[in-house]
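In this view, the complex is presented without one of its protein chains, the others remaining in place.
This part shows chain A:
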Amino acid sequence: MLRLLSVGLFVLAWQAASWRVGGQLLPAPATVLGAVVAEARSGALFLHLGATLARVALSFALAMTLGTAIGYVMGRRRTVDRLADPWLLILLNLPALVVIVLAYVWAGLTEAAAIGAIAINKLPNAVVTVREGARALDPTLDEMASVFAVPAWRRLRHVVVPQLAPYLAASARSGLSLVWKIVLVAELLGRPNGVGFEIGAAFQLFDITRILAYALSFSVVVLSIELLLVQPLERYASRWRQRAA
């Protein structure tokens, strides 16, 4: 209810601002919605949204998988942690733009370069979070499992993963929002489709309506994924906590 009110207020404010500065600079909500519908009719909207989503999914999966594996090993093995830590620091502080540009320079304006660059931007973030989780693993449960000679994969599944779950969720969340932001830049700079590409093209023509139409559609998709996928998953992973409390 409150959320709906807040959305309504946002639309009202938008409309008011549009009247104030003029439709040229800030098109009214109805105009933008019209553009969204037009783009959807032509099919272009879904094509570009689809291309962007596919890149998000691939680079996110890549970064999470690699980041979880590296973070876990770094959290459990001191020597690996010492060795890899400086690299991690460099990666953490490397601007996204630099990574993307270098990837395009070295690997060409290819899909692999784009996805790789986005993944590398998210990777250190996942590593740091999962490493924190691996350091916090309860050693007494580890001992219990080892006395009872529980095989490695069962331990991983029933002892390690449940303890890492909150860290994985946190890293997925912050990672997803990071990937959302970076994917558009990568598309703008070197892809022939996707929301970022479209916004770039509209920018060249100073077509603010189209920029807003794509930005809005994209935000709606991101929000839906957050509300319908990420949050329920988080609740599922921590259900035993609620019962135990």
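One rule holds for everything that comes next: a contact is a pair of C-beta atoms (placed from the backbone, for glycine too) under 8 Å apart; a residue touches a chain by one contact, two chains touch by 3 or more; residues count from 1.
As a working rule, contacts and distances are computed from a predicted model.
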**Fill in**
Answer for the undisplayed chain, UniProt naming, from "Rieske family ferredoxin", "ABC transporter ATP-binding protein", "Cysteine desulfurase" or "Formate dehydrogenase", is "ABC transporter ATP-binding protein"
**Complete:** Considering the complete complex, of A:G8, A:G50, A:P162 or A:P232, the missing chain is touched by A:P162
**Message:** Considering the complete complex, identify which of A:V7, A:M144 or A:L223 is in touch with the unshown chain.
**Reply:** A:M144
**Fill in**
Listed in rising order, the chain A residues that touch the chain left out are 140-141, 143-150, 154, 158-159, 162, 240-241, 243-245
